[in-house]
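What follows is chain A.
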Amino acid sequence: MTLKLLKEDGLKKLIEALNKADTRVVGPKRNKAGMVTYDDVNADTELELDEVIGRYSPKDAFFPQHETVMRYKLDGKDVHVKAETPVIKETVLLGVRPCDAAAMISLNKVFTWDYVDTLFTERQKKATIISLACNNADESCFCTSVGFAPDGTEGSDILLKKIKSGGYLAELITKEGEAFATTHKSIFENAPAKADTVAIAEPTKLDIDIDRIKSWLDDKEKSWEHPLWEQLAAKCVGCGGCTFVCPTCHCFDIVDEPYGDQGKRVKNWDGCQFDHFTLHASGHNPREHQPQRWRNRFSCKFKIYPDRFEKKGCVGCGRCIRVCPVNLDITEAMTEITQIAK
Partner candidate 1 sequence: MSRVGVFVCHCGTNISATVDVAKVAEEMKNQPGVVYTEDYKFMCSSPGQGKLKEIIDEHKLDSVVIAACSPHMHEKTFRNAAEAAGLNSFKVEMANIREQCSWVHPDKAEGTVKSLDLTKKMIEKVRLNEELDKIVMPVTKKALVIGGGIAGIQAALDIAAAGTEVIIVEKDVTLGGHMIQLSETFPTLDCSQCIMTPKMVEASLNPNITIYTYAEVEALDGYVGNFRARIRRKAKSVVEEDCTGCGICQEKCPKKVDNPFEMGHGKSKAIAVPFPQAVPNVPVIDRDSCIYYKTGKCRICEKVCGPKCIDFDQQDEIVNVDIGAIVVATGYDTMPLDRFGEYGYGKYKDVIDGLTFERMASAAGFTEGEMKRPSDGKTPETVVFIQCVGSRDESKGVSYCSKICCMYSAKQTMLYKHKVHHGKAHVFYMDIRAGGKNYEEFVRRAIEEDDANYIRGRVSRVYEKGDKLIVKGADTLSGRPVTIEADMVVLATAMTARKGADKLAQTLGISYDRYNFFSESHPKLRPVETNTAGIFLAGACQAPKDVPETVAQASAAASKVLGLLSQETLKREPITAEVNEANCIACFDCLNICPYGAITSKGITDRDGNIIKEVAEVNPGVCQGCGLCNAACRSKTIELRGFKDNQIYAEINSLAV
Partner candidate 2 sequence: MKIPYYPGCTLNTNAKDLQECAEFSAEALGFSMVEMPDWNCCGASLPLTANSAMGYAGPTNVLIGAKEEGQKEGLEDKLVTLCAVCYNVLKRTNYAFNKDAAKLDTINSLLESDYKGDTNVVHFLEVLRDDIGFDKVKESVSKELKGLKVAPYYGCFLLRPHEEVGLDDPYAPTIFEGLLKSLGCEVVDFSHKGECCGSYSAMSNAENAAECSFSVIDAAAAAGADVIATTCPLCQYNLDSKQAMMKKNHGDMKEMPIIYFTQLLSMALGKDIGKISFKSNSINPLPLLKEKGLV
């Protein structure tokens, strides 16, 4: 793996270059409400690279919360239908965290599993992910407990590491990464033999064993009706915040929005924590209460994902913990189950 060096003004130059090339740059940026989200950046000064992690995941770049899939127009007795083919620009995800980068791989599995969702894959194809290793973690970070690392490389094309004296050490991970560096060779300079990088963050390592968790979940006899679900999740109000901030949650809903004699079919984020997510037309709801819905979310991360996509469903970003209004802490469940499953 090649190492390169980004000088202090490297990012500045890079963004200028990308702007020139009319490439979309998405990075951590403080919005009007003062929170950091991943949004279009036009200058390195906008970047908030010291923030532990953005409020939402950057998945929005590939899987927008709201997008039109087709439009229709009534014309007399006929209907004109036209599929949506949005213009998709070259995109660079700059300064996202390794966990988010890894999550993109998991997401890809979902959107290419049976039907290939070109709206997603196109965007992903045209994107280069330049992630930034974490130098600090907060109480909610737990990537190391689920097999990822603050400087993990999975999903990134290039991984940046902060150099004490300024600038970044760039690990070119994929050939796309290599290519990207070559395109911008003036910015990606040759790295010195030894660069003194800032210490990598060390999130608390929790007593969690995801394999044990999975095997417990596999044993439905034991796990399905276990009182644990209610003990933990009865307090859940079903706000769904966790699903919206989660980098691997991927559920969406398709609805028509009429406007006069025309309209569009839109694809909007949905979440398994909403009470109407599984409501049948009959009025019956197989997941009647919040604990069952939360059991589903949990199983999705630690059983369904591995089973179906041989991928981890949780990258330990901790967003769901930060955003939860009732302190429903997924790591609490994981540690407890790890115990139970002993």
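Behind the choice of candidates: all candidates are chains of the complex that A comes from, given by their letters.
Rule of thumb we're sticking to: contacts are C-beta pairs under 8 Å (C-beta built on N, C-alpha and C of every residue); 3 or more make two chains touch, one makes a residue touch a chain; residues count from 1.
The structure presented is a predicted model; accordingly, all values stated were derived computationally and were not measured.
Enquirer: Scan 1 or 2 and return whichever one touches chain A in the complex.
Expert: 1
Enquirer: Which of the residues in chain A come into contact with candidate 1 in the complex?
Expert: Of all residues in chain A, those touching candidate 1 are 74, 76-77, 258-261, 283.
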